[in-house]
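Every protein chain of the complex appears in place save one, which is left out.
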Amino acid sequence: MIKKLLNKNKEYASVSVSTNFSSKNLDEKFWIVCPDCNKDIFKKDVEENLNVCPKCNYHFKMPARERISLLIDEATFVELDAKLSARNILDFPQYDEKLNSYIDKTKENEAVITGTGKLNGIDVVICVMNSDFMMGSMGATVGEKITRAIEYSLENKFPLIIISSSGGARMQEGIVSLMQMAKTSQELSRLAKNSIPYISILTDPTTGGVTASFAMLGDIIIAEPKALIGFAGPRVIQQTIKQNLPEGFQRSEFLLEQGFVDIIVSRQDMKNTLYRIFKMHNY
Amino acid sequence: MIKKLLNKNKEYASVSVSTNFSSKNLDEKFWIVCPDCNKDIFKKDVEENLNVCPKCNYHFKMPARERISLLIDEATFVELDAKLSARNILDFPQYDEKLNSYIDKTKENEAVITGTGKLNGIDVVICVMNSDFMMGSMGATVGEKITRAIEYSLENKFPLIIISSSGGARMQEGIVSLMQMAKTSQELSRLAKNSIPYISILTDPTTGGVTASFAMLGDIIIAEPKALIGFAGPRVIQQTIKQNLPEGFQRSEFLLEQGFVDIIVSRQDMKNTLYRIFKMHNY
Amino acid sequence: MNTNLQIDKPILELENKIEEFKKLSKESNIDLSAEIKILSMKLENLKTDIYENLTPWQKVSLSRSNDRPTTQDYIEHICSDFIELHGDRLFKDDKSIIGGIGLIDGIPVTIIGHQKGKTVKENIKRNFGMPHPEGYRKALRLMKEADKFDRPIITFIDTPGAYCGIGAEERGQGEAIARNLLEMSSLKVPVISIVIGEGGSGGALALGVCNKLAMLEHSIYSVISPEGLSSILWKDASKSSEAANIMKLTSKDLYELNIVDKIIKEPLGGAQKDIGLVSKNIKEYVISEITNYKKLSNDEIILDRYEKFRKIGY
Partner (left out) sequence: MNTNLQIDKPILELENKIEEFKKLSKESNIDLSAEIKILSMKLENLKTDIYENLTPWQKVSLSRSNDRPTTQDYIEHICSDFIELHGDRLFKDDKSIIGGIGLIDGIPVTIIGHQKGKTVKENIKRNFGMPHPEGYRKALRLMKEADKFDRPIITFIDTPGAYCGIGAEERGQGEAIARNLLEMSSLKVPVISIVIGEGGSGGALALGVCNKLAMLEHSIYSVISPEGLSSILWKDASKSSEAANIMKLTSKDLYELNIVDKIIKEPLGGAQKDIGLVSKNIKEYVISEITNYKKLSNDEIILDRYEKFRKIGY
């Protein structure tokens, strides 16, 4: 079923390939080099393998809509607040232009897609951040959409899934974007008080204000293999401390070791793992 | 007032001096060597200074009854469960003899004194562990007396003070002594739920099962300067890891640095500090 | 292992003898069936005799032996599904304690236990089942999650004790254990603890503030190790066997002291002879207790646990 969906949504798959994969030679239409194992791989093999390197299990980025197809039963997804789009609250220079160009490019209105659907028959609320849209940064609209999704989860008692991938707060919305960290976190506190499970899924990259708010607040925190996860980005840290960072620093496996991630789950097993978790929460 | 009390209870003061102070020469009746600053000090000067070295503020051990005099307003202390004494639950060899010899030597029935009294007019419950009695070890009776004191605090809504000094669980009472850690801690959980403040005072030495239960559970944890505080004793650690321990390891100042002690308070300031704390808790 | 073999030595000798007789009978075509039958009966009696009369020190050895089933083994046998969860969300994932959520007969539970290794390599990874503070903090985090989602908690106790070391002290070994004792007392869900091997002091109790405490027949639970006691009492760690004799650390002792609620039988020779059977016994016990506690309110569950410990020693 997944393969079929991927074929259907081929547009997304190829977008991700052209923007994220590095090419080695003129055959770049067909072959790419895996950034992790450095091997040549046939592009189509990656695409048909959920954007996962068939040789080393490296997880390439996956477009947000494909993630929904991956996890939500066919034809059950109902999007929430699809029309909500960012506004230039601070009259920040060139922000409007930037927004419009991302809207054109991604055919999405914001850096998060929220909605409800069924996961192997279980009603869930799902938010998927879209790192193709302004690096998945969180401004007022992203914060609002996530907050409303949590409220939807609260009202309907559906478990909540948030798939993060973000560069952090959206600087063009200044302090308002910072405050979205508090806004989303406090909404999660209401969810927690009502004992509705929230599963946070961290994908490459999850940093900044998203890491420092809802992404780290899951009842269970799942990471995809080798995803970059941190508060400060590695370059900023390197500039600050003026020394090299240890191998594997801020990767999923490191966070597991340090005690901040519950499990690392490959894309292929994600839906079933979520299903098992919800079963263990009486769904 | 303190000085007067010390003179009144001279018996205790001299007990502590003879057992705890190392002597340097034949004048040991008058002079002692401070184990911290290594200076010769006139024994009487120490005794008149609350068993604190006047040269370096080293806190010598202070007998349990003197601690009560130090903190509780004159003639207001009412002892609880004074008669309760340990029993040889496990028929442990030579335990009865050992108990009797300590009872003879210390004129106390157990390794903790519990009671109620006023601290600058504020009603409090106070427990003082007595390291002269079998190293202040906690068996069933110590656990029971502390538990009852907590219950007394709970019933009367008096703030609780426990002054710890203990080598840990009493091995002669085996598993029953281990379980006192749970018994006292769960009673503190009731106190906490009722928002009655509990101040834990750590004195030299506080280790083992006492550290791993009520001693570490204060709303505010106060340590006397340079007290040894730890779970495992330093000798055991040294034997295990086969390397020297860092300077100052497991001392009050180290625990403050590591985040496990709120404040270090000298004996001279203890009563007033407690008073200020209770004032800030609406007493 | 050594001690295990020592305990089993007469059994193995007799088993060998029976084998010889069988071989002889077959090769020489002599009818030795009567003799073999007698020897087999003798063997059964010998086994029973040895394993029902293990000295405390033999039990200590058995409880520590490398081939004794661990928390992981029992989880595998009693859960139809299990997901291990990691980390204390503060400092580390301590591998000497494992925990996660699982299904037992369709009932969601949280299971937490000390984890020893069976090989040297695994034991190094597991720190021989001796947790650092972060292990207890991971356990507490998982217990609070269980509390939030109303899942009964099962803990498996199997540790020589909390680790003794600089890092452990620096990060508050005492605080971590104490915190668990306090927080476990107010859990609204039932906690069933089972000592499956070594119940070593505060490091064991930090997972053991429970509504019901069970022990596998040959497991032990004590305030100090026999080696520790013997070196304190007689300045001689080699008298551990004598120390064990006076310590009251066997399941039977603790049952008689009213501290243990249930002794779960092991097959002759110990749990490793039939993990399936022991797991079945554990599972039945756990399910029956969970069923009992279903009838109680949250407050009653807390009170039940409170009363269990309140009365100990007085």
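Read from first to last, the chains carry the letters A, B and C; within each, the first residue is number 1.
We adopt the following convention: contacts are C-beta pairs under 8 Å (C-beta built on N, C-alpha and C of every residue); 3 or more make two chains touch, one makes a residue touch a chain.
A quick note: this is a predicted structure, and the numbers were derived from the prediction, not measured.
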item	value
Displayed chains contacting the withheld chain	A, B, C
Contact partner of the left-out chain, one of A:N57, A:N120, A:S185 or A:Q268	A:S185
Residues of chain B in contact with the chain not shown	192, 195, 197, 219-220, 256-263, 273, 276-277, 279-282
Touching residues (missing chain, whole complex) on chain A	89-90, 92-93, 139-141, 143-144, 147, 169, 171, 173-183, 185-190, 192-193, 208-209, 211-217, 229-232, 236-237, 240-241, 245-246, 249-250, 258-260
Touching residues (missing chain, whole complex) on chain C	89-91, 133, 137, 171-172, 175, 179
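Here is the rule we use: only the chains that are shown with their structure count from here on.
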item	value
From chain A, the most remote chain by mean C-alpha position	B
Separation of chain A from chain B, taking each centre as the mean of its C-alpha atoms, in whole Å	54
Distance between chain centroids, defined by C-alpha means - chain A, chain C (Å)	42
Residues of chain C engaged with two or more neighbouring chains	none
